[in-house]
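The structure follows.
One protein chain is absent from this view; the other protein chains keep their places.
== chain A ==
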Amino acid sequence: MAAVTGSFTANGVAHAPSRTVRVTVLSLIGLIFALPIAAMIEFTLRAGLVGGYNVDRWVALFQSGFTGVYRPVLVALGNSVALAIGTVIIVMLLLVPTMLLVHIRFPYLRRVLEFICILPITIPAIVLVVGLAPIYTVVARMLGSGVWTLAFAYGITVLPFAYRAIQSNLDGVDVRTLTEAARTLGAGWGSVLVRVLVPNLRRGILAGAFIAVAVVLGEFTIASLLNRVNLQTALVVVSKVDPYTAVILSLLALAFASMLLLIIGRLGAPRNQTLRRRTTVKGPA
């Protein structure tokens, strides 16, 4: 930390830390994140109680082609991805327009919206499920008991994170003037949203989507208590039978999630990147 503060003052420019500082900070953070992953890899390579390492378990898993006992994990992964997509759609179609509407037309409701959106973070998942259970009996009657219906619950749990991400972007853009400019140029509300607001709120919306995907892929409590199968519940089932393979699957799931986030980042990358922007965009940790 001493190096950080030292080079800040030496540099004089608070916004642009020197290369050494950047590398130091990034490697420190990278190390913290890499440690548990390295430990997991080490665990999967253990030969047995006698010691020594081999790749037998990895080979066995890939040779089996994820059949048999591991099959449910693949299905569960599919469920989780579907849920992540569903949750992102809910956030995009419900939260973003609501926030824009409140920002432009009903600014006095901003506090209320903020309170409602932050609320889920203060309520433990277990408590949430107690309330959700009777609602889901109704949902099941109306829409069936498919796994995808969990997206409604996840849409609520990701609210605080998605709200913050989008709001900080919203505060940095003069939404009101841009909207009025577009409307005087002949744009209807649809065009204003699609052609002006969404492109300028891309960063916030993308960050919101990132977080939604990350939260959903890691969710266990609600799915478990509502008796739905997702990636995490399936991994727990496997780990009871074969802890080593469960860790391998966890690593694969981690790699998959990282790839997913990278792809989303690519798809949503701004079309007209400037050099300045490119250097400040960082991949998900």
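The definition used in the following text is that a residue touches a chain if its C-beta (ideal position, glycine included) is under 8 Å from a C-beta of that chain, and two chains touch if they have at least 3 such contacts; residues count from 1.
Note that in this section contacts and distances are computed from a predicted model.
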The complex's invisible chain, by UniProt name, from "ABC-type quaternary amine transporter", "cytochrome-c oxidase", "Aspartate carbamoyltransferase" or "(2Fe-2S)-binding protein": "ABC-type quaternary amine transporter"
Given A:V25, A:L178, A:V215 or A:V237, the one touching the chain that is not displayed: A:L178
Selected residue (touches chain absent from view) among A:V196, A:A214 or A:A234: A:V196
Touching the absent chain when the full complex is considered, from A:L109, A:A125, A:V139 or A:A187: A:A187
Footprint left on chain A by the chain that the document does not show: 173-174, 177-178, 180-188, 191, 195-196, 199-200, 202, 270-272, 274
